[in-house]
Every structure is written in C-alpha cells, then in structure tokens.
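The structure that follows is given in the form of structure tokens.
One protein chain is absent from this view; the other protein chains keep their places.
Naming follows writing order (A and B), and every chain is counted from residue 1.
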Amino acid sequence: MDYKTIELNLCQLEESFAKSRSNIYSDFRKEEHFQELYALFQKIKENDYQKFDEQEILNHNYLLNVIFKSLEYLDNSTLNVTPYEIISCLEFALNDWIKDDDFIIVTSLSNKKTDFYLETTLSEESFELLNQFINNKYGLKISKKLIQISLPKILSRDYLSSVVLYHELGHFVDNQLNISKKMLLKKYSINQPNDDETSRYLNHTMEYFADLFAAQYVNNSSNTYLGYIAPEHPDSQTHPATRSRINVSLDFLNSKSIEIVDEFNKLLHLSSLPLLEIRHSKIDISYCNLTKLYPQNFEDVSELHYIFQLGWDIWEDAENNFLKEFSSRQRYNIVNNLIEKSISNYVVQKNWEDANE
Amino acid sequence: MWFRKTGKTQMNSNSKTGLLIKDEILDLLEKKELIIEPLLEIDQVGEITVDLRIGTDFLSLQQGRNAFIDTTTNNIKSRPIKSHYTQTRRKIGEYFLFHPNQPVLFSTLEYLKLPPNIYADLNLRSSFGRLGLGLSTIIQPGYCGCASVEITNRGNTPIRVLSGTRMVQIRFYKLDSNSEYFNKVRKYTCQVRPVPSKANEDSELVKLKSMKSK
Partner (left out) sequence: MYLAQVIKNDDVKSDFYINIFEDIVKNHDSSFKVLVDDAILEAINVAKGTADIYSINNNRYFLVTTLLERFKFRLTELNSSQNIPDEVYPEILNLLK
C-alpha cells in the first residue's frame, strides 16, 4: 500500500460526499456527524499525504474506510419508511446494556429476505483509538458512533419475524462487550479462534448468548420463529443444533440452572454488567385487547417486549380463536397491525408525557 | 382521571338515536365500548366532536410514467394502483407538506373501535378547512382501525403541518339497531396505515366487462 491508495480513496470519497450532501436528516445529530466526517475528510485531503510513511498510510486508509462506511449508513438512514416501532423496542432493550448517548441508530432495508443485523462502524476501543489519533493529528473529534439496523424490505412490517432482531441485538451487545470472546480467552487462552475447535466454540457461545439475550425480552418467540425457518437443523460449525438452542432458552425461561447461563452471568457480574434475567412481564392472553381487535396498553416497557410473544401465541392459534373467521392473509395482517399500533401508542404516549415535563 | 364526565352537558335521555354529546362519548370511552387510542389529551373530546390527530404514515398520489390510473383491471400484468402512491413516514412532531392538487392519504394517530350501533363522520377542523384543505369520510358501525383520511389541498399554496396535529373532527351518531360490521368480508380490518384505493378489486368489474359483448 502506498500514497496512491489514499489518493484513490480521497477521489472516491469526493464523489460520495457530493451525493450525500443533498441528504436531509430529520435527526440533527446525523447532520452534525456528517459535518464532522466532512471536516476530517477535508483535513486529510489538505495534508501532504504523498509524504506519509507506511504506518500513516495504514492509519489513514482505515480512517477513509470509516468515513466511507459512515456515509453508507447515513445515506441509508434518510429512509422515508423507517420502521420506528421495532427500532423503539430495540432501543429500550439496548439501553439496559449499553447506556451510550454516543450512538446514532440508522436503518436500512435490504432486498434479501434474511438480512437482519445490527452493525457498527466502530467498537468502543477502536472509537477511542481513532479519536486519539485524529485529535493528535488534526485536532478533530468524531463524537458519535453509528449503529446500522438492517432488516428485509418485505418483512419491515412483519412483527412476527422481527423477533430475530432481538437475537441480532444480542450479537451486537456481545460483540461490543466482548462477552463470548472473554469466554474463549478463559477456556483456550487465545483472543481469536485459531482452529476448527476454537472457532466452533466461539460461534456456538455467541449463538447461545444471542438466543438467551432475546429470550430475556421476547420470551420464547425467537425460538418459535427459529422452529419455522430452521426446524431440526443439526449441529454445525457456526450454529448449535436448533433443538439444543431451543432447550437452553426454555430452561432459562423456566429458571432452571444451566451451566452456560451460570457462566455468562458469572462473566457479566465480574464485568459489572447487567445479568441475563427475565426482562419481560407476561400479559394474560385471555384478557388482552388484541383479542378484542384493538391495541394493547402496557404498564411498562417489560410488558411492551412481551407483545411479540403475545402476537405469536395469537397467530399460531388463529384457527381456533377470535381470528378464525378471517382469511389467513387477514389474520397475518391483523396481528401485525395490532402489534405495530400497540408499540406505537406506547411510545407516543410516553413521549407525550415526557414532553409535558 | 381520563374519563370523568363534566356534568356541564345534560345527558339527552330522550334521544336514543342521533348525534352523541360529550358525556355520552365519555361514558362509552369509560366502558371501553368506544375505543379512541391514544387519547393524548382529554380535551380532545369536545361538546359534540372529538379531535383526531394526523398520524405518522402518508401516501401521496404521484404522476408516474403511466398516462392514467387504471381502475378497470387487476391482474399480475397490470400496474397496481398502489404504485401510483409514494409512501412516507414521519415521527410525531416532524412536518409534512400538502402540495396543491395532490391527493394525500393518511391515517389518524388514534385507533378507533366503534360499537355496532354507532357510525361516525369525519370533517376537517375549521382552521384547516379555511386553508383550502378538504375531506369528508364516513366510518361504519363496528369499524376497528385507524381512520384512513384523504385530503387534497385545493388552494394554490403548499401547506405545512406537523404530524400529531389535531386536524380532524369526528362526530358519532347512534342508530336504533346494531349493524354487523363483519357480516361481509372487510378489506380494511384493523388498518393502522393508510391503504391505497382498491377500486380495481371491485368484484363487479368482470360482470361489467362481460356486458360489453352482449
């Protein structure tokens, strides 16, 4: 890699900024973030990068890639069909684990049916390192980190499958807080997997954590969906068998003592982090508003998370319950609409009360 | 207390049918026979109307590459009517622009569920009617969902409004008998976002077309 790499990146970024500058952000923090990225880009451009040594080229190449990635996220986040409802639920859950006002959540809709994920441009450590570097070199600072939440375009209003995002949020939290990696380090004294066995161990640990993370909030509904899309999948290099994933979550939900949950909680305790525990409150289906065809009211956020389990319970029993006279398409739409409006009403009501204070 | 009656308005006990007054509306809300949620402020309930707010979802009719909207055909080869609309969402407190002569569909923020013996009509609050906006919608007894409202700016100046603004008024009318909303197949049950026209899904279209050759 030499200075021409930097030059090429700068030329491409110039194009990227030319397009992104016309974006209109409803969130002023995104506009500020954009301006910070642009200021950094200008400083690098004005610098005599032809004289950079090898290390400076590597560092600047990384910086330019971070700017590219951030613009990519920002471009997607001007989305005019943002699924606020599911994002609100995820924000409530994220707030239990990472109280970080430095995050800006951006959303993108993918054409792929399985594209559920959360991704960030920077880990906490990288964010600090990057800021130290640019502050030293250019006297600048990037004040926010972006989290991109991606979900499939066709499923952006499918609240039954949205439970996957709680699992993905679990991966994100795990990754940010190095939970599974610490377990790998403890067991194998390595900080990255180096063979099939260690790679399998890390992957499986990550999947169990994400499953348990989701179960805290959405009860068993993440596993219910798993049962539809990956029934009886055997153990693989990347994932534990579906059956054992479901069993671990069920044992956790039934408050049975399980080795992996105990180990996670030991780690979380020593890391001064919240423990894996039930973070939802059950709503009795026989008294819920959904069965009377209007949105559910929630006492608090722990009931809010339970709406997904409630939705699954109603949809799975639709042939026998109040939905039985409706067509299958209507049943699916009614459940999704009522979940969406239940979440939306809770958030609007809460924001309204906050605005009154 | 959300549903405390005022006592100022005398209940019209002789009138079993007709326009509902404030205490009757509050009474139904309290008994959960009438659902309007979220009702952010109790003063949305007026003497004979309830103010409803603009929701967060909008469908704007756009001039596309097709010369016209075809309401006569509904098959996989024809362009669906919804493709003539642009969908957009706003958070409460963000603004939306009504351009002149552009029909816009939006849902009320409030989810409604009407008893089987009450229908409702929707009108603009006069402050917005005076700006050249127009609407008129009827809601069937037993309806459940957000009200889907169609508004066109008939003036020549774009109008900016905030999502969440009280823009619509609803009046409730009591009938002397129940009407069973689900007696026929309903396409719009529990809708929470505006739904584009389904004019091309009318079951009589096939019949009408067949009459041409007779």
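General observations
Keep this in mind: contacts are C-beta pairs under 8 Å (C-beta built on N, C-alpha and C of every residue); 3 or more make two chains touch, one makes a residue touch a chain.
Everything numeric in this text was worked out from a predicted model, so none of it was measured.
The chain not displayed here makes contact, within the full complex, with A. For the chain missing from the display, the contacting residue among A:4, A:19, A:141 or A:186 is A:186, taking the whole complex into account. Residue in contact with the omitted chain (choice from A:27, A:75, A:91 or A:124): A:124.
Summarising the interface, chain A meets the missing chain with residues 55, 58-59, 62, 65-66, 69, 123-126, 128-130, 132-133, 176-178, 181-182, 185-186, 189-192, 266-267, 270-272.
We adopt the following convention: only the chains that are shown with their structure count from here on.
Note: centroid distance chain A to chain B, computed from Cα atoms, is 35 Å. Against chain A, in their complex, chain B makes its touches with residues 35, 37-38, 40, 56, 87-92, 94, 109, 111, 113, 144-146, 164, 182, 185, 189-193. Those residues of chain A that touch chain B in the complex are listed here as 26, 80-82, 84, 292-295, 297, 325-327, 330, 333-334, 337-338, 340-341, 344-345, 348-349, 351-352.
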